[in-house]
Every structure is written in C-alpha cells, then in structure tokens.
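Only a single protein chain was left out; the remaining protein chains are all shown in position.
On to chain A.
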C-alpha cells in the first residue's frame, strides 16, 4: 500500500527536528517541504489553519500539527522502535517531562538568551531550578527513556542540540558540567546517537541565524 508522508518544516526549527528524529528512528520514509515562514505557503495555511505553524505532518493527506502531538501520532501509527514505554504510569511520566520541556525549560533558557543584567541573573535561577529536576530524573539512567532514547529524550533533545549554540552566542555557560553532571552527560550522549547526529542543522548557519534573532530582540527592547 503506497503511503505518503510529508513534513512541512524549516531547517532551523527545533520542534520540526523532534519529528524528523522520530520518523528516522522508526525508519519512516518522508518528504520534507521547507517552508518560508515570512511568506507562508497556501499548503501550510490549508494544513494548519488554526496555528499556521510548522511542523505539520501530513500522512496520506491528513494533517497533524504541534510537535508533541505529532510525536505521539507517529509512535501510535508506526510501531517499530517504540518511543513511549508500555506501562501507563511510565508513559504519563514521559509526557510529563515533555510538557515540562515546553512549559518551563524552554522559556527559562530563552529568558537567559534575550535578557541582560539583573533580569538575566534571575533567569539563570529559573534555569537552575528546572535543570535540578532533570538531573534528578536522570539518576541511574543513560537517557530519559532508559537504555535507549525515547519520547522524553526527543522532546528535551533541543537542549542537547541547541544550548551550545546559545552559549556560543552569549559567551556564557548555561548548563555547567560541575553543577549538572548527569544532564551534561546526557546532552553529550544524545547528540552522539547516529540518527540524531546526522540530522543536526548546520552549526555555523544556525549560529548566524540565532545571533540575528537575538540582535533583533535586543534592538527592539
């Protein structure tokens, strides 16, 4: 049966990257459609009329948006390489850490990235508090998913993929190894996984782009 899997994406989106990782881990063939977010295509507006954002997965003509919802759909549709564990409680915990990533970790790291002075110090306090929870969760585990990467790893993976870029731009360490040895080790292990490594966006191009975003933000403040 011919299956059509399309992913509306951008090369630099950490949310789209989550979906790319999931599809590749499962060995699902898909077409990538690069979107220009400053000039959204009719296709994107048709497939995601509510949010008008990427990533959007289109499976046999049916669109799904929101990266974590897509991840779950991918896991339920293609059963090889399960991303979520079997038991309901462990599944709920994986979802919890994924939500924590977007609710708390992401805004706190973005906060440090765009703030300065005293506001940045306060943002660091937020990050440390959030990282402490992740450090605790990683005790006795190589990945959040256990021995192999799973749903929570893919959700939190942007930390491993992107924090070094942010650190390079602001010239300050955000995740210090002495303070968070387990999170640091996880970050290094995660990007070494072949499928993760081969999907990383080009480093210099990413640095340039994100530096530009930061300058725009600081200029507008």
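Note that a residue touches a chain if its C-beta (ideal position, glycine included) is under 8 Å from a C-beta of that chain, and two chains touch if they have at least 3 such contacts; residues count from 1.
We take it that contacts and distances are computed from a predicted model.
Out of "CDCA4 protein", "FAD-dependent oxidoreductase domain-containing protein 1", "Cytochrome c oxidase subunit 5B, mitochondrial" or "glutathione transferase", which one is the UniProt protein name for the chain not included here?
Choosing among "CDCA4 protein", "FAD-dependent oxidoreductase domain-containing protein 1", "Cytochrome c oxidase subunit 5B, mitochondrial" or "glutathione transferase", the correct UniProt name is "glutathione transferase".
Among A:45, A:69 or A:172, which one is in touch with the chain left out?
Within the whole complex, the residue contacting the unshown chain is A:69.
Who touches the missing chain here, A:91, A:120 or A:142?
Within the whole complex, the residue contacting the unshown chain is A:91.
Tell me which stretches of chain A touch the chain missing from the display.
Touching the missing chain: residues 50-51, 59, 62, 64-66, 69-70, 72-73, 76-77, 88-89, 91-93, 95-96, 99-100, 104, 133.
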